[in-house]
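Every protein chain except one is present and positioned as in the full complex.
Order of writing sets the chain letters: A, B and C. Residues in each chain are counted from 1.
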């Protein structure tokens, strides 16, 4: 059994003596006899480090990672290259192990990094204020809804069907507790069409680019929201934002999003981080930590957690949110990644994805039995419809070592055989060509089968 | 193309202006025109980080590592479990990136670690003095020979055939330049038999346990050496030393060895480190760095590189060795590993290997067509002879995902079908049983084939 | 002798202040497809005029910048970190290694379940272990942190009551509760009602009785409480709460005191959250990531978040398969995207496997032993008399942490708890949690954890004594502390008055 405690038997005896009790059990006297466990927990014996390593390696070996297949999966998290310097920095114990920086004098490293992070997020979103991170993308959408609720107290959310299904469901989970209604705005030709917006609408929530990959007309959407006196909320994908008009320019009040693509690994969905940026007007309603600049008693610049009167530990039931531990280390990876990309690099990276995605879209559109679900401009992801059962087609592709993407049918019954395909900088032309060949063959084969069946 | 330089075009112009030349070429004016390259080197274009990573991953994938097969390979380097804390400590830039500690006031971390390391090596070898590391095992044997040469100036080395073949060859490479003769002492029943030792013998060199796994009678061997006025040198394996009588107890003058087994990965043979420990008498003849305790101007304890008058940068042609850069980071891994094992742990680990090795030896000895090459006591490794062509047998085992060990024939023609098998704590009973089954079957099959051939 | 220091000044630049046009670290992989005009792919009207302003720096500059920044942080691998309620225990290095295995780190969250069996089985086994530890049959790993787990718990409570046709309006929390409890209650659409604490530091049973009525949906409790005291009347409390049909919620932040010793489920709790980044060693990362799984009783199970990791036995004897079950009609729905903070699960699972049942129990025994020893050590210090200057808030055997009051110290020596905390920084020790719980004047909440040595505890007691002796001579030293940190005491008020929350460019 591994142990991380240092108390030797001699230590224990000395310590008990100092306390003035004769056994460790005596320390648990406050626990009613009837509640004390008499048998050990059913967890089995502890193992040595090597045994645990071997067990976890065996489990990990039963997962097909992006190293084991050519993956075109995206749909909210993406296979980007994570530069080596991120691991080497965030694995430093000084970043990895401290708690939330409650003692700023010995936490300047973390606090300054948060300040740098906030600056970069403001630049990406075109908004003046960012917090230091929230949990992740979909819960950030709900958190934005909570801000809207407090801002205008109206009973309805209008959310586009172009918003990630997980975000929509997460919002619903929360809205129910707030006694609020969630209405979905449909997509037409791949982009959002808003219904009439009455004065009962608290917020309009869209995604940029949306779940099917389309670039939305953010300006029109936020104008519509504002005309109705509603808060305009946008969930956005940070890398495409390097090319697209920013939420801020388009009049969005709250921009949130999933930060995984900024230097965080996939980790089967987490931990990553959510970003949360707002207009100046909403500064004091933001959830979570914010790092702010100040001076020390010698007049030297320093950073502290600021505007804490928003937070649970000060305001308790009146807090703007209950969030406490967030995702600081993942946000740190985010700002390191953005510094690594740099002002020109982020554009070059996104343009590379834009070009390869356009190439892939064209290649696939040219296949028999494959057509585009929409013709809207896209950046890193696009959707196609197959004239064959998508499940069977995917199985065939997987046998060739290609994971062709995300099947849309579950979330979009109207696209029963829809497939969402992501092209990051990791996917080369050769891999895209291979996808086209394999997918084309798989669709042809499946159509053949269905025809036969019909024939039969 | 990746770049790690920060000089922008503007920087370059400013810098050239400050220097007072108008082009970078002007800085190379001292290089004769005829020597200046006019065409770029034929190395191809630089690549992005992700492209280099992908290329190296592809290369690495073409190697069968200890994760890809069940390996019983040893013969000088062993598949031990390297605890996670070693990576996390030695990957800290403060240990990874500094140069040799020429400025002790800002190198106390490295220097104190060396001091701790030297202490642990002294404890393992039972000798009073250790340096801070040499390159690796075999070159350490040659380095020990060099000390002996300087000590008595005699013309002959007697080296046991139980010493690692690479060590013997490395010694020969050096001895030739020193105008010295290298005579090999044979093995009988797996242990060294020394010839008559005359007064022309500079040093007697043995290995513990020897290359065939046998525990040698170190005391008898060093007594013989001393009786002839020769230096007694032992190349030893540090983990078995936790159970075996130490070289110091046995009268050995110089104990050296390969340090890979102490917390260093296999790395296809390097980098690891060599350790080098001696009697007090040889203190001033030791090669390489030594960390020593001293005081600072406030009287505080500190550590410095000491006895530097032995070294090349002070003594130049009179130095005890030419070594400069050694293997500090690997030796650091070594002392961390020894601290991790601890006084009891190192014994527990070695006893586990002892038991499993005994079990494996018995299992294999029981197989038809497999017999032990010797009956001597062993710790982590033993040798068997096969009644079948070893090469063909190994191929069959490898097809089953088992690498059965090291074929001895190349180094020991007298054991044409000999196999050297190592059992570390990584090899479980289940794997040993599997080895027995697979090896047994392979030998049987090959004997069958040879019989047929004979029959035919 | 005055020492100028140019390098220090350089230490304080931000990454933006290091930026210089034309510098770069990233280079893009070669464009390998026919290039099409940008306007064709993205009409100018859709594009931003100016790229976001990001730093322009080389790899060496980035590495040095963040490396130096890191040295301006205090961390757990550097020194003692007795931050009460945060369980700053050692983070085993093995956990980082196994979390980084490509099969974990590079696994896409939407990978098909049949191609992610290892991950799903790991999650299932972790659920199973947490269920055993909590003494409750069902677990959801989805919540991202403790407060997220609290929200899940209260939303489950709502779903439970609504399912029974009840509309309850209030949630009870003790006045010792952590801030996230009341904040969660509000966020879940309930009204907070405070329950008092009695003279022994326990829940004021009478007050509880008075306030527990049919409008109460839930009582949220931390046990041991934030005072570090085990609630001996917990069974009676459970009866009262269940008596009015409310649920009993367990805030698991303090679970480190009782693992393998007793179980919330056995105490009558309906819902428990775990802080995997406390009791189960996920490193805190300077403010996350964490994970806040919840364990619940049978009656709460139908409402658990979607999806649930389930194990299905195959009848062909092929061994079980693990799946994501979305078919949960009464579920409260999702709380976040995908399956939760999987990387955290890997670490906590490795921890539980390493220690096993006996190891986990030993964790709690030593955590409680260390706390009581440090408390005794402090109280037995006579120069100065710490028992008088820093009295323990409630004079009882404590669990894994204890609360001192700095009020007498403030009166006698003229230094506040904050000053003591800041002066501790000069001694290379992280201060305990200060001014929490609110109940205690000038509170210090001290949690040593089980991974600290007796020597470290002794040193801490010596340092505290030394600081107070020093204050007796010259309180100014502590009042103006810290003196040896990268920056001196920072003006938080000024920061809040004129917030500068991003770098002006």
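In this text, contacts are C-beta pairs under 8 Å (C-beta built on N, C-alpha and C of every residue); 3 or more make two chains touch, one makes a residue touch a chain.
From a predicted model like this one, the values you see are computed outputs, not experimental measurements.
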Practice task
Give the labels of the shown chains that the missing chain contacts, considering the complete complex.
Solution key: A, B, C
Fill in the blank from the handout: Out of B:304, B:393 or B:419, only one touches the absent chain, namely B:304
Handout entry: Among B:154, B:356, B:374 or B:396, residue touching the chain not depicted
Key = B:356
Practice task
Determine and list the subunit C residues touching the chain excluded from the picture.
Solution key: 1, 3-8, 10-11, 20, 58-61, 63-64, 67-68, 71, 77-79, 90, 92-93, 426-429, 451-453, 459, 462-463, 466, 470, 474, 476-477, 480, 483-484
Handout entry: Residues in subunit A touching the chain absent from view
Key = 1-6, 8-11, 46-51, 83-85, 87-88, 93
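Going forward, only the chains that are shown with their structure count from here on.
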Problem - CA centroid of subunit A to CA centroid of subunit C, Å - result: 20
Handout entry: In subunit A, residues with contacts to at least two other chains
Key = 49, 53, 57, 67, 83, 88, 91-93, 425
Fill in the blank from the handout: By the touch definition above, subunit C meets two or more other chains at residues 23-24, 26-29, 57, 59, 63, 67, 92, 94, 96-97
